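Quick notes on the structure that follows.
All protein chains but one are shown in place.
Coming up: subunit A.
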Amino acid sequence: MPGLGAALPAAALLLLLSSFPPAAAEQPLWPFAPGVMHALNPSDRQASKAAWVALHYANFKAASPSLLRFIQGVGMKYYLHFTTDDYINGENAGSCLATVLYLKRSPPEVNIKCADIQDKKQIQEQDNRFYQYLQHRTKPIIANDIPDSHGNIAHAHLPLWGLAVAGGSFIMLKKSTENLGYFLAQVKAVKQQIRKNNAVELEFMILLHETPTQKIYPCYMHLIWILDHPLTLKYICTSVNHWLEDGSGQDYGSAAGMFHEKEGNF
């Protein structure tokens, strides 16, 4: 695949529609290495007919009156190969292979495998250091506007930004569709809740930038980080225009009473 491994914009997604050299010495990239491909419209009747054929096969093979499936929706699957840079320090972070399945009524389904070129030990040490720092605080850490208007991030705030991106990525994943994309525009506020036990608890107010609508969504995010565990988070996003309209600023604490739904465990 060297020809297709040409450098791509960091984290940009590209649809690959090409023939793959059949005699590739390397492993097949994806579970089902495609031959010549062309995109099929998911609402095309042929797509759901073929999907039913596949299910007839699976339903019979299962040989069980209890293990049966029917079609909920046909989605659009993208096969991807892209290069990446480290979010925090901008250095090359290797390439990734991924598939993304967009469905109409559920969040996208992702399979991804990235090259392992980052220094695992250094990353673990960094996480550990930051974790201990937050754990041992008696005064809760509070910060606003990361990055600030000039795009600057204080060195001490870099890991906070990182946590916001990590948690925010869950929200963005859930909201993404084939037509709507998201970026984390800014962390408006972050406040730590001091905990006695072995966990770090943070409340965030983040701003998501939605394309192509260009909307800015404020989201309240409650995050629990336990080292070497999946993140636990609850969030609620609003599209309150006036929150940003008159510049009077809403104390993000007042949003705390709002969160209830959407729990997430990676």
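As a working rule, a residue touches a chain if its C-beta (ideal position, glycine included) is under 8 Å from a C-beta of that chain, and two chains touch if they have at least 3 such contacts; residues count from 1.
In this text, contacts and distances are computed from a predicted model.
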(request) Have a look at "ATPK synthase", "Peptidase M14 domain-containing protein", "INT3 protein" or "Cytochrome c oxidase subunit 6C" and point out the UniProt protein name belonging to the hidden chain. (result) "Peptidase M14 domain-containing protein"
(request) Looking beyond the chains shown, say which of A:Leu101, A:Ala185 or A:Ala199 touches the absent one. (result) A:Ala185
(message) Applying the definition given at the start, please give the residues of subunit A touching the unseen chain.
(response) 7-12, 87, 144-145, 147-153, 183-186, 188, 207, 209, 211-216, 241-242, 244-247, 249
